[in-house]
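A single protein chain has been removed from this complex, and every other one stays in its place.
As written, the chains take the letters A, B and C, and residue 1 is the first residue of each chain.
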Amino acid sequence: MPHHAFQLTVAELQAVIDRNPFNVWMGLQVATVGSDGIELRVPGRPEFIGTAALHRVHGGIISSLVDVACGYAVMASTGHGVSTVDLHTDFHRGADLGVLHVSGQLIHRGNRLNCAQARITDGSGILIASGRGNFYSTRDALPEVAARLQESPSGPTPVQRE
Amino acid sequence: MPHHAFQLTVAELQAVIDRNPFNVWMGLQVATVGSDGIELRVPGRPEFIGTAALHRVHGGIISSLVDVACGYAVMASTGHGVSTVDLHTDFHRGADLGVLHVSGQLIHRGNRLNCAQARITDGSGILIASGRGNFYSTRDALPEVAARLQESPSGPTPVQRE
Amino acid sequence: MPHHAFQLTVAELQAVIDRNPFNVWMGLQVATVGSDGIELRVPGRPEFIGTAALHRVHGGIISSLVDVACGYAVMASTGHGVSTVDLHTDFHRGADLGVLHVSGQLIHRGNRLNCAQARITDGSGILIASGRGNFYSTRDALPEVAARLQESPSGPTPVQRE
Partner (left out) sequence: MPHHAFQLTVAELQAVIDRNPFNVWMGLQVATVGSDGIELRVPGRPEFIGTAALHRVHGGIISSLVDVACGYAVMASTGHGVSTVDLHTDFHRGADLGVLHVSGQLIHRGNRLNCAQARITDGSGILIASGRGNFYSTRDALPEVAARLQESPSGPTPVQRE
C-alpha cells in the first residue's frame, strides 16, 4: 500500500461518519480537516449523561469520542477505512453536558498499523480528556477516495480543504 | 477510608446503574454480583452499530462496556461511587450486533485508586474485547450502602448474593 | 500461519530469553511454562532502584517485566518471535528491591496480532503491578521450533512441560 499524503474534504469525512448509526446518534459534526488533523463538534444529548446527580457526561461517551477522533484522523489522511486495535483514554476533568470539541491527530503512519491521538475540550476550551489508539487500515480505499485514485494512476490528487 | 470486603446485591447494583441515562440507553442488565466480580448482559440496539456495511458494534460502545464493567466491579466491592481515571481497551474481534456478555473484576483496591479489568464475549462465548482501567473512589458511600454502614458501626454487614 | 497450540519447554524459553542482552542484564529466570502461561523469577539487582531514598524498584523495570512476561507468553504458545505493538502498565504498590515473580498469560491469539496480560508480585505474594500489551508475530518460527515443525508436517508435536 503506497503512502499518499491524503486529505478528505469536510463533506467527504462527514459522509463517511454518517454511514454509521452510532456516530449519527452521537451527533458528530466535522468542523475541520487539515494536514494537522481533524476537529469534530459534538452538541451533546441528554442520554450522554453518566452521573445524573452531577449532569456529567459518561466516561463511555468520552472514550467513544477519543475513538472516533483518532480513527477518523487516520482515515482522513490515509483514505482507507480503519478498525480500532486498542484505545487508551485519560479522563482529566468531569464534563458538563454541552458542546464538546474533539480533535484527532495522526502520530504515526505504518504499513497497516497507524497511531493517533485525541483531545476533548468543553465549550470554554477546558481540557476534559485525552487519549490515543492504534488503528489497522483496511486494504480497500474508502469509496470517496477510490474514484479519485483511479483517475490519477500515480496517486490521489491532493484536495483542497473546504 | 477503611476497606470493607463489601458486596452489593444484584438489585442494588441495577438501581445504581439505572440512575444514569447512558447506562439505561445502553440497556445494561446486571446478571451476577459475586466476590469474583460482576457480570452484565447487554441485548444491544441498532444504534450500537459502528460499521453499517458489516453490522458491527462500534468501538465506542465496546469501550463504554469495558468502562462500566470495570467501574461497577469496583463499586460493587467497595460500596463507593467511582470516577474513571483512565481506561484501556484492546479490540480482539469485530462484534456482530446481538447480546454481549460483559464481566468486570477488581484487580487492586487502593486507598482511593482502584484497578479493575473487563472481558466482553458475544452470544457464542467468543472473546470480543478486553481491557482495564483505574478508578478513583468518591469519599461518600453509595446511598444503598450508607444506610447499612450506619446500622453497623464496625463496618457494613456482608450481604448475601442474590 | 496455522495456529498450533504450541508450548516451549522451560529450557527452550530460557534460551530464547538469553539471546538478548537486556533480558540477561535483568536476570530473567524462567520458572514455569504451561498452557496457562509462563512464570519468570527475577532476583533483582541494585541498579533496578528508581527511588534511592525508599529503595524502590524503578517503574521502567516494572514496565519492562510486564513487556517480557506478555511477550514471552505469546512466544511460548505460538512458537514465533514477537515485536511489541503497545504496552500498558498499572502500578499498584511500590516494590522493595528483592525477588519479583512475573507471570504472563495469552488473552487472544490473532492472525498476526496477539494480546497478553501480566502480573508482578513481590516475595510475599503482594501484587505490585499488572498490565497488558499487543504483540505482532514474526512470520518465521523461532529456531527452537522450526526444527520441530519440519519433523512434523501436520504441525508441531506437543512437548511436555519440564
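Annotations
Assume a residue touches a chain if its C-beta (ideal position, glycine included) is under 8 Å from a C-beta of that chain, and two chains touch if they have at least 3 such contacts.
No experiment lies behind these values; they were computed from the predicted model shown.
Shown as candidates are C:V10, C:V68, C:L100 or C:A141; the residue that touches the absent chain is C:V68. Note on the undisplayed chain: of the listed residues A:A11, A:V99 or A:L127, the one touching it is A:L127. Mapped onto chain C, contacts with the missing chain fall at residues 19-26, 46-53, 58-61, 63-65, 67-68, 71, 83-91, 94.
Looking at chain A, the residues touching the absent chain are 88, 90, 92-93, 107-108, 110, 115, 117, 127, 130, 132, 134. The chain not displayed touches chain B at residues 85-86, 88, 113, 134, 136.
Definition applied: only the chains that are shown with their structure count from here on.
Using the average of C-alpha coordinates as each chain's centre, C ends up farthest from chain A. Chain centres defined as mean CA positions place B nearest to the mean of all protein CA atoms. Spacing of chain B relative to chain C, judged by their CA centroids, is 29 angstrom.
Centroids of chain A and chain C (each the mean of its C-alpha atoms) stand 34 Å apart. Across the assembly, chain A contributes 85-86, 88 as residues in contact with two or more other chains.
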